[in-house]
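See below for the structure under consideration.
The complex appears here without one of its protein chains, the remainder shown in place.
Chain nomenclature is as follows: A, B and C, assigned in order of appearance, with residue numbering initiated at 1 for each chain independently.
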Amino acid sequence: MQVSGTVLTVREVGGYHALTLVAPAIAERFRPGQFVAVAVGGEHTGRLLRRCFAVYEVKSDYGGTVEFVFADRDPGTAWLTGRRSRDTLDVVGPLGRPFRLPRDPVSCLLVGGGPGGAALFSLADALHRRGCQVHFVLGGPDAAHVFGARSAQRIGDSATVVTTDGSVGSRGEVAGVLPQALADSRADVVYACGPTETLRQVSQVSSDYGIPVQVCLEEFLQANGACGTGLCLTCVLPVIGDDGVTRMLRACADGPVLRGERVRWSDLGTIPLEALGAPRALHVMEDS
Amino acid sequence: MQVSGTVLTVREVGGYHALTLVAPAIAERFRPGQFVAVAVGGEHTGRLLRRCFAVYEVKSDYGGTVEFVFADRDPGTAWLTGRRSRDTLDVVGPLGRPFRLPRDPVSCLLVGGGPGGAALFSLADALHRRGCQVHFVLGGPDAAHVFGARSAQRIGDSATVVTTDGSVGSRGEVAGVLPQALADSRADVVYACGPTETLRQVSQVSSDYGIPVQVCLEEFLQANGACGTGLCLTCVLPVIGDDGVTRMLRACADGPVLRGERVRWSDLGTIPLEALGAPRALHVMEDS
Amino acid sequence: MSASLITRLGPVELPNPVLTASGCGGTGRDLAQFADLSRLGGFITPSVLPQPRAGRPTPRMAETPGGMVSAMGLPGPGIDTFLRRDLPFLAEQGARTIVSVGGNSVADYAEVARRLRDETAVCAVEVNVACPNAEDRGLVFASRPSAAADVVRAVRTHIRPGVPVFAKLSPDVSDLVTIALACADAGADGLSLINTVLGMAIDTTTLRPALSGVSGGLSGPAIRPIAVRSVYQVHAALPQLPIIGMGGIATGLDALEFILAGASAVAVGTTLFHDPSAAARIVRELEEALTARGIGRLADAVGLAHRPYGFVPPQVHALSTTEPNHEPKTEERAQ
Partner (left out) sequence: MSASLITRLGPVELPNPVLTASGCGGTGRDLAQFADLSRLGGFITPSVLPQPRAGRPTPRMAETPGGMVSAMGLPGPGIDTFLRRDLPFLAEQGARTIVSVGGNSVADYAEVARRLRDETAVCAVEVNVACPNAEDRGLVFASRPSAAADVVRAVRTHIRPGVPVFAKLSPDVSDLVTIALACADAGADGLSLINTVLGMAIDTTTLRPALSGVSGGLSGPAIRPIAVRSVYQVHAALPQLPIIGMGGIATGLDALEFILAGASAVAVGTTLFHDPSAAARIVRELEEALTARGIGRLADAVGLAHRPYGFVPPQVHALSTTEPNHEPKTEERAQ
């Protein structure tokens, strides 16, 4: 859906910003893990690429609202922070494949890094509705850059918070506390959203423990995507399919949620030699 | 001066818009006939060219305000109409050569067409301060597109209003009523601002009557200028100098006020064959 | 009465002139969520090569003022999967499909064209001549008249008569008209103008090229003036050859600019990334623009900017009437 949504609020949440807009058609169709692609810069802009943000939450107020959380890191997001209520935003969504939910009431560990934590709260609601246990691990560089620590403590069956500088929770990285959190929560499945490096580590640890992991590649998509709608092929990464073949999948339309153990994390930014359709020249280089 | 001015108001005045901003450095230096060059589209804009507007009036409120009047005719002016109070505008001014004022208390006829009428009111004040008589002729297509008819009636020693459709004043064109107005006002000098075609006619009629005429080329500048500051040379028109030589002068930096009888009106949009530096190829064509 | 948008690309009639540009509408599946493919003038596929290709590593694109640079490396499933999966989908949707043919050798192009010959769902073929030629140090075919002619001839030979073949050229050449002429002589029924302009962005944080491919193709509204000039130049030299114009089209008025310059159809590329439902909007805006100008049929507007119009100052008039369809000379450039 491509809609013109009316901005309700733009507020600061710690070191991030949260923008809420009225977009009933998107709110209605949204499933946890999906994202919106927002046009930035206004009508006269020379900035053509949409910015992709995982949805934090949808509500039924005003017919249906959508809220997303973002770090202000480029002129496009700076423009977003300057929106005022009643401005309109051109938004496409909901986009991408959502988190797949277990049918049975299993124990779930939800791992968030930085602004990525925001994507986990609607997931937590959905899991709770299915009778799942929801345990949180939330991390970030400092107290201002961990999203949702208090909410997680309130709604989670448990919540571990970890920061690089120890300003809130324990000092350390998400990956460091993960084995303990997996053990404590007796997790059957892991869901994660956050920096790509965090997703890599979470996938590694979870796989080591034999636990399936779904990751939401919001940050990778933000860094690489131009459209969010699957048209441009700029957001590709190597993923191993059920048939064992590595394919270059789109983080937007084939993701943003992918099975963490299937992503070839150390080959991001490359075309692995054995990927489907990898350049022949490179095969030759390897052979010779 | 290049300043970042804070918008006070944007209001509709008949079929036009008037924008007032706080810009003390410009207000202080302004002399009637000068203009401002405004950047449009905002920080992220792909629209690079400044829009030039003759100043309507400057006031001492808020340290110094500047108001200009414009017709909304392109996406750049549409953006301007959407400004709200407290927004900032990047404005350069005051620019160009002002109307030259007679030293003695002579009788002056001020002729305005469409939004160009706005440029005449600060001139009228200055002339009044010198003890001159100020007579107005204001014209436009219809009542909504004659600027300042009521003010002119209030402050002018006389005021003639003329519209194409007769919806206010008499039906007709400015040039048609000019001979009568010249006679009635016993004008020693004519000042005009408005559509280029109106300026041409006013110059023609005034010259026929042997009365000096100064024209403000706001519209020509708006149609042709890219910078307003004299750098780009896109706003040139052929003007005969004191030495009888035709030169391509810049409407912005050599104008916007020029002597009407010196402008080669029927050669606008050309390089007259005998202009200084006219292409040799054309000379050859004429000779052969 | 609203204007008729019907247009012709040689033997093919299209209900309107607005196509999606190669590589910018994906396989059609994702775009179909935002646009009824049967309502578009036509759908140009990403360039199809004989084999599957993964393309280049990320980063593949960078945002630039009014545009983007991208280096994708011609990713695609190869002709087999294209014929099995993508072309039938487009046919089902009722899209008038123009298949873009790519390759790194004349044999590649010939191979893809041969496989397309009996596909009735193919409405026209576009030859992406701006692919790197493996046999010529990776220089694109489009940079030499003879190389461009070779690939056009190879494709034209295999495609059925009645299915027009368009040669899609790159503007990065000293003399575009010569390349266009060579393609026409080699059998091209029309020309697609323009492919992306060679550009580059440097990441001022990493201090390195922003794209894995170092340089890439500049696209989007930023290049529109280059594209309009290319269409105007080529239409002046080859007025009988239909042109598909593209490069930065974002609105109906942009499309009209290309039509006036001499294009019989236009394609929307980068704008689809910004606004996936743009094509239908552009059709509507173009129809309104023609109607507002009292132009009853799109065909009457094709190339109109080459003729004098309305009031013409005497000197300009003299120029225009002596050379009504004159190619803008290089002297008619800046400064």
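Just so it is clear, a contact is a pair of C-beta atoms (placed from the backbone, for glycine too) under 8 Å apart; a residue touches a chain by one contact, two chains touch by 3 or more.
Bear in mind that the values here come from a model prediction, so they are computed numbers and not experimental data.
Every visible chain touched by the undisplayed chain in the complete complex is listed here: A, B, C. In the complete complex, the hidden chain is touched by one of A:G46, A:G156 or A:G194, namely A:G46. Contact with the omitted chain, checked across C:L19, C:V125, C:V155 or C:A222, is made by C:A222. By the touch definition given at the top, subunit C reaches the unshown chain through residues 23, 47, 57, 64-67, 69-74, 102, 128, 130-132, 137-140, 143-144, 172-175, 195-202, 204, 206-209, 212-226, 228-229, 232-233, 248, 250, 253, 256-257, 260-261, 289, 293, 301, 304-305, 308-310, 313, 315-316, 328-335.
Residues touching the missing chain, restricted to subunit A, are 46, 269-271, 282, 285 (touch as defined at the top). On the side of subunit B, touch with the chain left out of the figure occurs at residues 2, 39, 46-50, 90, 92, 223-224, 226-227, 229-237, 248, 253, 268-271, 275-279.
Note that only the chains that are shown with their structure count from here on.
A complete topology is adopted by the chain contact network, contact being made between every pair of chains. The greater number of contacting C-beta pairs, out of the two interfaces A-C and B-C, is seen for A-C. Centroids of subunit A and subunit B (each the mean of its C-alpha atoms) stand 56 Å apart. One inter-chain figure worth recording: subunit A and subunit C are separated by 36 Å, centre to centre, where each centre is the mean of the chain's CA atoms. One inter-chain figure worth recording: subunit B and subunit C are separated by 45 Å, centre to centre, where each centre is the mean of the chain's CA atoms. Across the assembly, subunit A contributes 46-47 as residues in contact with two or more other chains.
Residue numbers of subunit C whose C-beta contacts span two or more other chains: 65-66, 221.
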